[in-house]
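Missing here is one protein chain; the remaining ones are kept as they sit in the complex.
Chain nomenclature is as follows: A and B, assigned in order of appearance, with residue numbering initiated at 1 for each chain independently.
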Amino acid sequence: MSEIREVIINNDRLATDEYLVNMGPQHPSTHGVLRLLVRLEGEKVLNIQPHSGYIHSGIEKMCEAITYPQIIHLTDRMDYLSAHMNNEAVALCVENALQVEVPDRVKYIRTIMDELARLASHQLWWCVFGMDLGALTTFFYGLRDREHILDIFEETCGARMTVSYNTPGGLMFDIHPNFQKRVKDFIKYFRTKLPEYDKLLSGNVILKERTEGIGHLSLSDAIAYGVTGPSGRASGFSCDIRKHLPYSAYPFVKFNEILDLRCDTYARYEVRIKEMYESLNIIEQLIDNIPEGDYAVKMKGVLKLPEGEFYQRVETARGELGVFIVSDGKKNPYRVKFRSPGFSNLFALNKMTKGHKIADLVAIMSTLDLIIPDIDR
Amino acid sequence: MDLYNFTTLTHDIHVGLAKSFSPFLATTIEWVIVGVAYLTFVALFGLILVYVERKVCAAFQQRLGPMRVGKWGLLQTIADFIKLLMKELIMPRKADKFLYNIAPFIVIIASFLAISVLPFAPGLQSLDFDIGVFYLTAVSSVGVIGILLAGWSSNNKYSLIGAMRSGAQILSYELSVSLSLLTMVVFAGTMQFSAIVEGQRDAWFIFSGHLPAVIAFIIFLIAGTAETNRGPFDLAEAESELVAGFHTEYSGIKFALFFLSEYINLFIVSAVAATVFLGGWMPLHFGNFESFNHVMDFIPPVVWFFMKVMGVIFVIMWFKWTFPRLRVDQILTLEWKYLLPINLVNILLMALVVLTKFHF
Partner (left out) sequence: MTNEELQSYLTGRFPEAELKLGAQYVEMTVTAENLHETALQLKGSEETAFDYVFCLTGVDYAENMGIIYHLESIKHRHSMVLKVRTADRVNPSIDTVSDVWITAKYHEREAYDLLGIHFNNHTDLRRLFLEDGWGFPLRKDYVDEIRIVER
């Protein structure tokens, strides 16, 4: 008895056993095949070790054997919710390397498609976030509204998710005649639904209790770990490539970069909701003014980039995607590297979750918005 | 005002049986009749509630729910039940056989014990104790044993953790349930259920007891939802990322019993709320408006009772499909730091109201 007393006085707590729990590759909350080895002490998380590679497909190696337009189809499958942005990154990299200027029509359409993809991605994030926290109804609301965007994609690009619409030189084909009308109808419809999302979750006291103060990631940590996208902006890290290094039609639009200084899970949630409003604003500014013109520049049949290294940065729904092409003058690239946002975001998870409880781990991972094929490539 | 009293019916049955059989046999047959009636009711109502939950959930999520099995999916639950009956009963190796087998039955028995004191209509109540409310709160605690045994005997780390969490939650919220019922006992002056319902002849307690009764009702709804492991408090069973619920290792008919008992507990919580706060089988009366009361009496009391119960069930289902889940420490904080003090103050308030006769 006196031994126990001594332990309590000296260590300030009873020694309890730590145990390892495996949140295995198949799991409702890890949004993909990711294995987390969690070291717990009671309910408290001490350490998290991610084990990835379950969906590693060797995309970078494959790119060394195919031609530049063929890389587009592989990039669809990396971060499949931002397929447009991935395609655009490769297309822009090749166009800049070959110093090809695409017509304005292409730029406008690319940006509108980007913002639609960002909306669709954030909608899916929102519905899964609610579901992870137990508000099961949000799953249906988010998906119901996302169907409108997917229908627009299907009509114009032929596919709902893996669109492969951009190509070096422009677009694969022109937009469907219905495109503008459908997008305008969608914006009108969604502007009535987005406040519903806010009302359902944002002010809810249970949600605030579960997310405020949880998963703190300071600004210096965000920069050190390279956490970009809405997760980084919620820590005050101003990293929006659309603002700092604008591409396509972003120089022509006015929009705000949403920054939040609270650094916690609730801030990451709010940033994404506000980004959805901003995306709607951007589309509204562009949709009526699409210039007439060609939908692509005529490129050579076989594209050969000059020798050298070319880097292109775009802002996907998750963060900063970088496409780095090392070319030796042949028709296949020498080395392609995709700097994926999920890769850097994932490894900040350990820092954010130390000391919190198991239930908080789910909330934090949900707001990091990880897509595992993006991490594993 | 003459509401049909089932006592005439039960009296006739008793007299009829006593004429034909010996007293001992007559009593036994009556027990069998009551038992079968309750079993049928529980089974039927359980199936109906599962169907209602699926349809209500679908309505909130802007979809249709089961539509194919039978017209409007009415036979869906029966199909699910047949499927559950046909499943293989798997028992984990090294599970404690006796406790493993007995745990679902304990939970169901607790539900039956609680349901037997509820008044469905005048005279349609099988047990009418003087200490009805006290008996109910005592007996509803028996279910916790079943849950803890289920978690313990499964020989599974995570079931045990889930069962402990669930047990802690239920034990904590028992207090709030009991205290809010106690508030109304203070107001009614009696613990007997039939007397409580009779006392609401002029007005339901939630109207006549104004502020303290409304507070007690809200607390009872919250605590009742937590008691049944439902809604925003379903951490023990829905936190399936790490800790699967206490009934992971159960399959087939045993799982069906746990599942059923959850819905029967939901019914019990709603029925108690309807009886103690909303007047039970008593139609809506307003003191001296004779014509109004006369009109209200045309709807039979049984229908009144079930309308109120379904109303409260709908509200509880509404919670579940709207709110996110609370974390386990938040659940316990809510009970011990907020609901309990409010409850205690509320009892004082109600006592003041009763003493100063400041009520309708």
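A few remarks follow.
In this section, a residue touches a chain if its C-beta (ideal position, glycine included) is under 8 Å from a C-beta of that chain, and two chains touch if they have at least 3 such contacts.
Values in this document were obtained by computation on a predicted structure and should not be read as measured data.
Among the displayed chains, contact with the absent chain in the complete complex occurs for A.
Checked against the full complex, the candidates A:Phe255, A:Tyr295 or A:Phe343 give a single residue touching the omitted chain, namely A:Phe343.
Taking the complete complex into account, A:Arg313 is the one of A:Arg233, A:Arg268 or A:Arg313 that touches the chain left out. Interface note for the absent chain: among A:Val21, A:Met161, A:Ile223 or A:Leu303, the touching residue is A:Ile223. Mapped onto chain A, the interface with the missing chain covers residues 52-53, 56, 58, 60-61, 223-226, 237-238, 244, 308-311, 313, 320, 322, 324, 326, 334-335, 337, 339, 343-344, 347, 376.
Following the convention adopted for this analysis, only the chains that are shown with their structure count from here on.
Look at where the CA atoms of chain A average out and do the same for chain B: the two points lie 46 Å apart. Of all residues in chain B, those touching chain A in their complex are 57, 60-63, 232, 234-235, 238-243, 321-330. Contact residues on chain A toward chain B in their complex (touch as defined above): 21, 23, 27-29, 43, 130, 133-137, 139-141, 144, 200-201, 204, 206-207, 209-210, 357-360, 362.
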